[in-house]
Each structure stands twice: as structure tokens, then as C-alpha cells.
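Incomplete set of chains, arranged as in the complex.
Order of writing sets the chain letters: A, B and C. Residues in each chain are counted from 1.
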Amino acid sequence: MKFSVVIHAAPYSAQAAHSALRFSREVLAQGHEIYRLFFFGDGVHNASRLAVVPQDEASLQADWEDLITEQKLDSVVCVTSALRRGILNATEAKRHELDAVSIRDSSEIAGLGQLIDAVTHSDRVVNFG
Amino acid sequence: MSCLHLINRSPVQGALPVCSTLVRGGDGVLFIEDGIYHCLQAELISNLPPDVELYCLREDLLARGVGSRVTETVESINYSRFVELCCEFDKVVSWF
Amino acid sequence: MPQKKILTFLSRSAPYGSDHAQLCLDMALASAVFEQQVNYVFLDDGIYQLLKDQNAESIGAKTLGNALETLELYGIETVLVDAVSLAQRGFSTADLLLPAQPVSRAELSAVLRDSDAVFNL
């Protein structure tokens, strides 16, 4: 089956982001497809490249990136949510005259149209928040 | 079309009072994260119709030290079964 | 292009205290723009979004009540309000800024059954 997973919660502030990661891995392990990951609202912090966790803890952001890269997933961060929360790629940083990139390369910034496209192309949409 | 309802907040914060008035026979309810605390007290889930399947996520029970306290009407499952349930029901509704 | 889907949004949060109400609206408007069939439901604290005379300037926010009027503008015709939530909070449809249709829990349950996907915020 084709799944899309929508993540509404920031890492660490809530467990939901971790549940979403664990669920996504299991979806793929069972041979299903993930059509898209969509990070919305506070969920955009999962794509941060600046977050630092203590050495004895796993980085949820790094774990997402590993999954996305290894499995060649399509991972989209909602542009409206991202800008408000300081999650910027090079294009957005330049446009707003800021000198820092805060998003990981593994996710792209796009509009809510990508969520609706995911809903129309997926057999199941599962939200975590 | 049948529906798997996900409940992830504790009973005092949770949406179960509303959710339980909207579930239908043949639906399922899966308790995850802080939602699993619903499954420790039978009276918290007694408003759900009898023909609704009840599940809770074992990883979340074990983390919270309550693996042995789940009320008998609720089936404890792992992530693998969680994904299977998402396929068996026609859609998934998350109540957060 | 896949067929048109039926998307239902359960907007369950009060306005302003959190941004959930705005996020839920954003998702629904995007669905309408991309020509999906949308049901928009005000449930639980979501009914507070529908009260008249909101003006969020005093708290440095945009007035959500005004934004809700775009639901019709974007062609979202099925705007429902949970009658139980409304009564529990002491309001009637006369208090609402939109002609949202009051529905029973049984009717809402049927709306969920007939939806392809449900979002809940």
C-alpha cells in the first residue's frame, strides 16, 4: 500500500515525532511504500540541522535524515510553518537576507499543495501530533 | 468505510469522550503514547460500543511501566501489527 | 490525476490560545484550491472560532473569524457545527458568524464514515 505520514509535533517536546519515525520504518519494513513525509506546524523542527542533542542520546533529526536518504523518501516541510519557525533553506535565507541555512538537505520546503497531493495519491494518510 | 482511531493523549486531556460518540461498529481504537493510560481503568473506556476493537501499543506500555496492568478488553500490539491495522481499516483518524 | 477525494477537517481547538485553528483552516483551504471535496466541522472548543465580534488586534494576531469567511469564498459548501458542543458551551446558531449547519453526533459519524481522509486539529 501507499502511505503518507504527516508530522505535527516538534522532536523531544512531544513523543509524537518519535512515534512517526518508528511507524514509518515499520511501514517500509513491511514492503509498503511511503509516498511522502509531510512536516507541518511545529513538526518542521524535525528537519532542523542546527539542533544538538547530548552525546548519549539519539538525534531524532539525524534519524529522520538517515531514513529519508537510505530509502530515498520524498520529505516536504510546509513553507508557511517553516519560515515562522526559522527553518530555512539557502533560497529562503537569501530571499530574507539571512546568512544561515537551518534545514537539512534531505527535506525540501514547499506549500500545502504537496500535502493535498499526498492525500490524493496515498491509500492511507497517518497523522502524528 | 471503517476507521482506526488513534488516541495519544492522557484521559484528562484526551478526545475519547468525543471520539467514543463517533465510532461505529466495525471501527477500531488504538491507544498510543499517553493515550495508553486509558487502558488501565476499565471505566475509562466503558462508553465505547462493544463491537469496536480496542488496541494499545506495547512499546508505550513498557516505557511507562504498565505492561501488566492493561484491562482485559484491550489487546496489546506491536508496531508491526499497528501498520497491519492501518491497512485492514479503510482510514486512520488521529485525535490529538 | 487521481479522482477527487472527500476530505473532512475536524477543527476542535479554540482560536488564538494555540495556532491549531489557523493550521486546520490552512489545510482545508489548500484542499479546496486543489479541487478536493471538503467537509469542515467545528467540534469541541472549535465552536469558539465561530463567535461573532472577534477582533484579535488587541493580542497582536489576525482575526480568525474573518478568515473563516473565506471558507465560502474557496467553494467549501459543507460547513458543519456539532450541536452538542454548541449547547454544552451555552451557544446557539444565532451566535455564529457563519451559517454553519448544526449536526448530531450520528450525522457526524456518517460524515467520517464517508470520508477518504480525516484531519483533526
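Operating definition for what follows: a residue touches a chain if its C-beta (ideal position, glycine included) is under 8 Å from a C-beta of that chain, and two chains touch if they have at least 3 such contacts.
What you see is a predicted model, and the numbers here were worked out from it, not measured in a lab.
Enquirer: Jot down the chain formula for the full complex, using the labels you see.
Expert: The total chain composition of this structure file is A x2, B x2, C x2.
Just so we're on the same page, only the chains that are shown with their structure count from here on.
Enquirer: So, what's the distance in Å between the C-alpha centres of chain B and chain A?
Expert: 25
Enquirer: Touching two or more other chains, which residues of chain B qualify?
Expert: In chain B, the residues touching two or more other chains are 91, 94, 96.
Enquirer: Give the residues of chain A that touch two or more other chains, as numbers and ranges in rising order.
Expert: Residues 8, 125, 127, 129 of chain A each touch two or more of the other chains.
Enquirer: Can you list the residues on chain B that touch chain C in the complex?
Expert: 1, 3, 15, 18, 21-24, 91, 93-96
Enquirer: What does chain C use to touch chain B in their complex?
Expert: 12, 43-44, 84, 105, 108-109, 112-118, 120-121
Enquirer: Looking at the complex, which residues from chain C come into contact with chain A?
Expert: So the residues of chain C touching chain A come out as 1-3, 5, 7, 19-20, 23, 26-27, 30-31, 33-34, 36, 116-117, 119-121.
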